[in-house]
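Below is one structure, written out as structure tokens, with a few remarks after it.
The other protein chains are all here in position, but one chain of the complex has been omitted.
Chain naming follows the written order as A, B and C, and within any one chain the residues start at number 1.
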Amino acid sequence: MTVTASFTSDEMMTVAASRAMRDGVACFVGIGIPSTAANLARRTHAPGLVLVYESGTLGAKPAALPLSIGDGQLADTADAVVSVPEVFNYWLQPGRVDIGFLGAAQIDRYANINTTVIGDDYQHPKIRLPGAGGAPEIAANCPEVIVVVRQSRRTFVDRVDFVTSVGHGTGSGDRARLGLRGAGPTMVITDLGILTPDPDTCVLTLSSVHPGVTVDQARDATGWDLAVAGDLATTLPPTDEELAVLRELEATKGQVL
Amino acid sequence: MTVTASFTSDEMMTVAASRAMRDGVACFVGIGIPSTAANLARRTHAPGLVLVYESGTLGAKPAALPLSIGDGQLADTADAVVSVPEVFNYWLQPGRVDIGFLGAAQIDRYANINTTVIGDDYQHPKIRLPGAGGAPEIAANCPEVIVVVRQSRRTFVDRVDFVTSVGHGTGSGDRARLGLRGAGPTMVITDLGILTPDPDTCVLTLSSVHPGVTVDQARDATGWDLAVAGDLATTLPPTDEELAVLRELEATKGQVL
Amino acid sequence: MARIVSLAQGVAELVHDGDTVAMEGFTHLIPFAAGHEVIRQGRRDLTLVRMTPDVIYDQLIGAGCARKLVFSWGGNPGVGSLHRFRDAVGNGWPVPLEIEEHSHAGMANRYVAGASGLPFAVLRGYVGTDLVSATANIRPITCPFTGEVLTAVPALRPDVAIVHAQRADRAGNVQIWGITGVQKEAVLSSARSLVTVEEIVDELPPQPGAIVLPSWTVTLVALAPGGSHPSYSHGFSVRDNDYYVAWDAISRDRDAFRRWLDAEVFDRSEPATAESDTTTSEVSA
Partner (left out) sequence: MARIVSLAQGVAELVHDGDTVAMEGFTHLIPFAAGHEVIRQGRRDLTLVRMTPDVIYDQLIGAGCARKLVFSWGGNPGVGSLHRFRDAVGNGWPVPLEIEEHSHAGMANRYVAGASGLPFAVLRGYVGTDLVSATANIRPITCPFTGEVLTAVPALRPDVAIVHAQRADRAGNVQIWGITGVQKEAVLSSARSLVTVEEIVDELPPQPGAIVLPSWTVTLVALAPGGSHPSYSHGFSVRDNDYYVAWDAISRDRDAFRRWLDAEVFDRSEPATAESDTTTSEVSA
């Protein structure tokens, strides 16, 4: 593996997310970086990755990067197209979709996610966000959840203003208490590094930094006292192939091929 | 309308049942006389009758009389084919299918229906019958239910051995108490005549006798003291057209046209 | 049996002030033309129900048609926020907007319960989220067999559902393919329904992946070619992604939005009327 090309932090984040996709599993993908990462994985190390979009397209194989979760090419290339109630009830809810891919406007130390409102007063928020969509049930029911989000103090907060989707709740054992069957967020991939929940406390801990990123940078971008894993790794930079395929892919965004 | 041809009591029963089908309504039909009557109606006075079979075929227009509720021609000629869960949940349960057509092994004075076991002991019945099928929910949820069954003391009993499908329960007001939203059986059509529930008591009362049938014959074939409506009618005999179409239809039974 | 009318007639006949209206279409087949007609006819105090109140409801809300919004995701897909929605919620402009917020799974199941004639639906959802306190009608329910506690949400029963489809035949049977979303459930859960279509044909040709809504479950059908733009109709048009991007600037500014409303909605007499008549007669000729 040779690494020569330079790359952006977003490219590193997307590549790291794509590497988290194991071949042959099914993942529930939203638009944006999750969709880009999943499609990158399908074109590199995970050709058998099954892409499930909440529009009911199971096993979509888009030729171009879709701009919406309901692009026509997703239906044209899917193994099966099912209704929206069916995708949530028969496919997501029983845990058939191995990995759920989520973004966040706020995420806290326990990987709880807010995409609803910024501010303490739900009725009169500082900022009104789009809301829940499929995220709460993805977070609840997927066997594994991976969060992809740019890291900053504005986003990585001690406590989210509103719990839209449950990560590890109030900490160790809380998901079990709530009856949530999935494992919850196992990885939070950012533009600075990779955070994973501490096995004992479930608090997000820095387990890898991307090339050229310092631990202090990651700490400064985190709204709680970020712990660092003893075996802190440095993320392998994007390979030439990963970068080439990613840029090719980005160039197709929204195209009808 | 001229009546010349002679006819059997089963033909009279089937014709009377077909006349009960209003044009433009949807009816839930099982195999046997209900299916024959509904297809006869569609070929005579009710061309707009919508046939719904529990196999999920909505608006089937069979060219030949089907031998099963799942004949291929039902799917080929249907407006829509839906899954079995859907036909029960989206179509039958909300009362979208105006008329439910039922048969019976036993029927009692309140038009409760038994198709499960003959004998008092469910665990050790005298005769084990096929069971419920779609009948209980047809009887519960169709706005109107029509029962077609040959009349005899063996079938028309004071109290059914087993309530498979609720008619008028224990009498007036019982359906409302049970929370059943349909009107229940409004007509019981037999080879001897037509019985309708008394408006006050819901007890099945003889409201029409078929041509050549006496009230005593109907009483002798009934396991309770059969009351007779004040305005007892005599059923109009099958017209030449009805008979011709019916016999034509019977001749197609099971054919693949 | 569904009757075939013009879009203007259809909206006039089925949509009344104060109604609860569900316009569905999951990215695909969004009934924009019908939405614009509702704005033109000046409907008020509507309770708008929709899983993804994207640009179509941003337009209705900005035009002051809505009193309340029942939804699960309110954004401009792939672009950003819904500014008219935010302005109404935050500033009560042009009129205050009450919101009832759910998740996609919750909304989908509420339609299913409505379509099934049940008062509620059960799902594995909401537990542990702040949606439970923010939204009144999310309640726990216990399995009578296992004792497990799950979540119940009440059925949706809109007064009228409005959806766009590719085709109808002259009898009013409706054919939808591609991403079919929650349209069947929206129509079956509603007391009345209006379906706008790309074309009206003598007979529906068999179509892989298509579902059919039988005529007897639809109230009115109206011809509205291109009626899903800037969304798309699989097999007839592609999504106008530039429109969604352009909407961001238009909707940020009240005056820009007002100008858009005048130019693109009010100054356009509903075209489907004439068109439908002619086209219908042409096709039937």
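Assume a residue touches a chain if its C-beta (ideal position, glycine included) is under 8 Å from a C-beta of that chain, and two chains touch if they have at least 3 such contacts.
For clarity, every value in this text was computed on a predicted model and none was experimentally measured.
**Q** Decide which residue listed in A:Ala20, A:Leu58, A:Ile99 or A:Val148 touches the omitted chain of the complex.
**A** A:Leu58
**Q** Would you mind spotting which of B:Ser18, B:Thr44, B:Thr57 or B:Thr235 touches the chain that isn't drawn?
**A** Residue touching the absent chain, from the options given: B:Thr57.
**Q** If the hidden chain were put back, which of C:Asp17, C:Glu98 or C:Glu148 would touch it?
**A** Residue touching the absent chain, from the options given: C:Glu148.
**Q** Which residue among C:Gly92, C:Pro140 or C:Gly235 touches the omitted chain?
**A** Counting the whole complex, the residue in contact with the absent chain is C:Pro140.
**Q** By the contact definition given up top, give the residues of chain B that touch the hidden chain.
**A** Those residues of chain B that touch the unshown chain are 31-32, 54-57, 67-72, 74-75, 81, 83-85, 88-89, 92-93, 116, 122, 124-125, 128-137, 140-141, 162-166, 169, 174, 178-181, 254, 256.
**Q** Can you list where chain C touches the absent chain?
**A** Interface with the chain not displayed, on the chain C side: 117-120, 122-124, 137, 139-141, 143-146, 148, 150, 152, 154, 206-210.
**Q** On chain A, what residues meet the omitted chain?
**A** Within chain A, the residues touching the omitted chain are 24, 26, 48, 50, 58-59, 79-80, 89-90, 93-96, 141.
Heads up, the rule we're going with is that only the chains that are shown with their structure count from here on.
**Q** Could you name all chains that are in contact with chain A and with chain C at the same time?
**A** Intersection of chain A and chain C contact lists gives nothing.
**Q** Which chain lies the greatest distance away from chain C when centres are computed from Cα atoms alone?
**A** B
**Q** If you average the Cα atoms of chain A and of chain B to get two centres, how far apart are those centres in Å?
**A** 57
**Q** Counting in whole Å, what is the centre-to-centre distance of chain B and chain C, each centre being its mean C-alpha position?
**A** Chain centres of chain B and chain C, defined by C-alpha means, are spaced 40 Å apart.
**Q** Among the residues of chain A, pick out those that touch two or more other chains and give their numbers.
**A** Not one residue of chain A touches more than one other chain, so the list is empty.
**Q** Show the residues in chain C shared as contacts by 2 or more other chains, in ascending order.
**A** In chain C, residues 184-185 touch at least two other chains, as defined above.
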